[in-house]
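The other protein chains are all here in position, but one chain of the complex has been omitted.
Up next, chain A:
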Amino acid sequence: MLRFTIRRVIELVLVFFGVTFAIYAAVFALPGDPISSLGGDQPLSPAVVERIRELYHLNDPLWSQYLRYLGHLLTGDLGVDFRGRSVAERLATRWPVTIRLALTAWVIQVVIGVGLGLIAGLRKNTWIDRGVLILTILITSVPIFVMAVTAQLVFGVKLSLLPIAGVTDGWPLSYLLPATVLALYGLAAVARLTRGSVVDTMSSDFVRALWAKGLTRRRVVGIHVLRNSSIPVLTYLAIDLGALLGGAVVTEGIFNLPGVGQLLFQSIRVHEGPTVVGIATALILIFLLTSVVVDLLNSLLDPRIRHD
């Protein structure tokens, strides 16, 4: 276990440096000059441009800029953007929106996705099972922006049940519609995975042996089948939560939610390098953290992994 942990940590560090450097380099390789566009229609004087380039160390070689960035990062400083605003502070106002959206969407996926999958799996080859299959295929085949705009039209404009966009109504009202749209997209995968897992477990030898032991249906399904089927599903859900926390660019855009995804999109558009790298770093950390959680979860749920 110790060797495994050490290897994991080394992998984490390598991935972290590799990916942050790649993104750092990619952002600065983008065509166009962010400094000259700061002035808008009025071209900046060469002296001012030079002064700003100096200030941001833009004349240094890439590796030295990256190392300086890393140095600041270790002290928790994400730096400032080209307008002098602190990247960390800008992110801090965005995260709550994204976290609320992600968690709401995730809970909807867990409740409805796992629920549908469970029912379909336990009622294999009945009309309920087929209904769930058709429903999930339908949902997956609709592009997310079509779903989003349709939801806005139906629930926001026609029925006036929920706000169409923005966060002025706070949680949960403002988040229900975008979170549901976001959740529906991943729902199908959760439902299909749960169904498959339950069907596999139900047809396994040990479940037949459990029936032969004379256990009640409640015990066989509620304890044994559920625990065994949950292993792949929970793994997927943990990874899924990580992905949701990464911000939903399209959904946040359509519903005008001031979250991380929206900020990332805007920042890329205006070549706001420091912000893009800051967000990317945070996302990498989330993914690395998620993968560790998945490993721990797996070994917790499955003794065969624990003892390896």
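Basically, a residue touches a chain if its C-beta (ideal position, glycine included) is under 8 Å from a C-beta of that chain, and two chains touch if they have at least 3 such contacts; residues count from 1.
Here is the rule we use: contacts and distances are computed from a predicted model.
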*Out of "ABC transporter ATP-binding protein", "Transmembrane protein", "Chloride channel protein" or "Succinate dehydrogenase hydrophobic membrane anchor subunit", what name does the UniProt record list for the absent chain?*
"ABC transporter ATP-binding protein"
*Taking the full complex into account, find the residue in A:46, A:61 or A:303 that is in contact with the omitted chain.*
A:303
*asked:* Tell me which of A:210, A:243, A:270 or A:292 is the one touching the absent chain.
replied: A:210
*Contacts of chain A with the missing chain: which residues?*
3, 204-206, 208-217, 219, 224, 227-228, 231, 301-304, 307-308
